[in-house]
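The complex is shown incomplete by one protein chain, all other protein chains being positioned as in the whole.
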């Protein structure tokens, strides 16, 4: 073990990334993307294929049918998902793998209440958190159907505030549910059907099975449950950051490519410094965010995760904005994918941890006596 | 009176601006500027000449020996002062004209405590506000000697906080002084000499004369005094903004001129879009700040004044920064004037009203029921 | 330096305000956002009301100051926007007035003022955006007509327009700016196809216009053949500093609404957000003053400083985008709701740094024409 620091992709990680990219290129190429934009429904076949490819089970132990990999590998997979704007409640289902039967194999679609929002509620078989009273919203992002909890519901307001400091998958909501009293708040199917409606989910998972799975997840006791919830929350935030990173990398590529081919005033617009420097700044944001996201995947440190989310959100939102500027009028059309990246980036910026909260987390870590430096 | 809106300089105002510029070009050309930088003392001859030219008495009624002009004209004069980095406590002396004998004619140098800082304390004959215990500071700006009030003095702390909402000339301090108990805190000469030391000032103003002048200024009663203090404070903030505007305009000119003559890679650097666009953004900030400063001079509205200070501070500080970037290494030398603009802009940004306070003032004006629109 | 208006202006304002108070309640209900024929009818109906009240020509005959007052007061009163009449009133009309023959002025101007005819603009092409002079739509002379083939993009209200002010290349051999002509194209001519153009903000009023061997009478050419570029510049410089005057008023209203919303939902207590709104308030105050400054200069000299408004547009475009980003922060997760208060405006604000001259092009103009920096690179 005399090796130097190896903060770079291993061969296995490169292979994994290549593998995920190939699956997505095959199953979710641009025509599939535009079909998803027009259709608005979740492609269950694609979901199962993602399951078969190990997208959801990536971090499950091999004994449980998973790939036994870690957060760094999950981050690489989610980065690829972000690149191609893969739709669906990917993070919630990934986090449910091994806990909610069928999630690991993509046979069940799991979504979660985050703050006051629920993504893909109608398409989901299982909802983590209390989505009672959620109303559909005409989502700004054609690739992310949204429901919103009423603002005047005390719990929702509470959740919203809690969301400000520890947003994400509300496992505590799930824990309540194992008492059986509020099962509907854990499970959800269109129309508010009771928990038995879960049986309509592919794979035939049963209510008791799910409830027990949630129970098991909390079995380690209050502390353990809190730890688990915290870890799941951090993972949710980080995987969202990874999606943002993928989107940011993609819009940077798109802008650079367009700048090479679009001509005005007798040369490619990428030959003009104004455009050139816009693209350079996009790339810088991507690479800085990448270092932060990958490092957080290695350390799992909450402050690293907050920093990663903050920088990845910025890279994604500003990347899409700048890409739109490079595309000019063409970027303003519905047919260009730029706006899909921007709108999705807005959705993800609100998911799990907002910039405001991330900044507070990073500031709080500047302890009064902190020589804030960790190798 | 059927004229259209005439929010532009009148012929008289153009003539005034030209006149001030000529005086300054003659009496404070670049060699005088660099001599001031090296010397660090106030040129009393120049001060008197400014007095003779009407710089301080501009707004005094003609009956009192002034020019009978208004804030718009004062703003134009201070803009010119800002352009050439004219040193000295210009604002405090201007505001003292007609109130403190000798100020109008530039025979007395008046400074004022603003927040916890006092500019040009050693050079001043009269200090408005309580400067007791002020310690010299090695000023970042070679053209603005600074003293600082101790942080642990309760009044200073209070002043500092008060400064956050209504900074500027502390006329209330002057009013205290007329009781005679704390006269030294109003009058000041090097070495802490008592009030009689004012007699060393050119013009031979006497203590009682000054004290009575201050008394007279406050004679209108508590309300009147408060109004007067408020108006004086607003004028101080606005004239500082005008100086910032002048500096911003000047650094924009300097940058554009340098970009036309400095060659790299076979052409003037101003031909490269990166430099070109930097300069364009500088000009935009100047013109927007100009509209705000001139409008505030016309309306005298406190929110307009706050907006003017905010935008002029930004135009000046960022203008100097960008000018430095255009100048490259040359801008980093002591011999280039760029850094003088930057450092002075920093000093003025702290004077009277900071960006933070200005933003709060503008936000507060967004009343709950405000259709915030005034013609 | 003054911000007071003359008596005549104040009188104009009073009468306008009075008229608006009576006229607006008489308006029909607003049509659905994507019912273009209904929107045309609504917009032209409003124009007819203005015509009957004597305000139709405010953009043409009135002084810049009166125009400013008109824009301010109609915005404050919540009157309809110029809408489908935009190109007729603010582009094609002024061009014809300045460069057209007596017959052309006779034929086209009155119907614009009365709201009888709607114009659209056929300038941009897929390959000619910032570099408008590279346009390729070709017009070949054939007897007393031009035969036009090509395509145009970003043509607002094309579906409901009667006429299109069209830039075409009449001499492909000439230098780029020298071979262009300005034509009035009847939109019902054979060979004209209009395809609605969906934008990231959803269905909007934009369209693509395809021209396949369309015959346009030579009599419809305004200005000399191959002199269309100059004719167009006349149009572009027509605006007298008032281009965004109504919008600035509207932005200040939005800012007040944002403050109210933030006070209601608790976000106002966030120092950073509150001060951000304060900074935007300063910004839009200054932009209103800059508008008044530009109008005053235009009134006195006939020219808008800042090279015809480039300085203003650069800052305003950016400020408008900042405004709606701040709105999103005020709303929090609510900003993702398309039916929410400011989401649609946030989306459409994205075009501001692109349309009518990108910010990059505007910076070139400011740097080269005002600051005198060298061209090229």
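Order of writing sets the labels: A, B and C. Residues in every chain begin at 1.
We adopt the following convention: a residue touches a chain if its C-beta (ideal position, glycine included) is under 8 Å from a C-beta of that chain, and two chains touch if they have at least 3 such contacts.
All of these numbers come straight from a predicted model, not from anything done at the bench.
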Left-out chain, listing which of the shown chains it touches: A, B, C
Contacting the left-out chain in the complete assembly, out of A:127, A:248 or A:311: A:311
Chain not shown: contacting residue from A:93, A:252 or A:325: A:252
Touching residue (missing chain; options A:129, A:270 or A:319): A:270
Hidden partner interface residues of subunit C, rising order: 270-272, 275, 377
Interface with the unshown chain - residue positions in subunit B: 115-117, 137-141, 146, 148, 160, 263-265, 272-275, 321, 324-325, 328-336, 338-339, 342-343, 346-347, 350, 354, 356
Missing-chain contacts mapped onto subunit A: 1-10, 13, 72, 252, 256, 259-260, 267-268, 270-273, 275-277, 279-281, 283-284, 287-292, 294-295, 297-299, 303-304, 306-308, 310-311, 356, 358-373, 375
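Note that only the chains that are shown with their structure count from here on.
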Most heavily contacting chain pair (counted by C-beta pairs in contact): B-C
Inter-centroid spacing, subunit B versus subunit A (mean Cα positions, whole Å): 52
Contacts with 2+ other chains: residues of subunit B: 272-273, 277
Touching two or more other chains - residue numbers and ranges from subunit C: 360, 363, 377
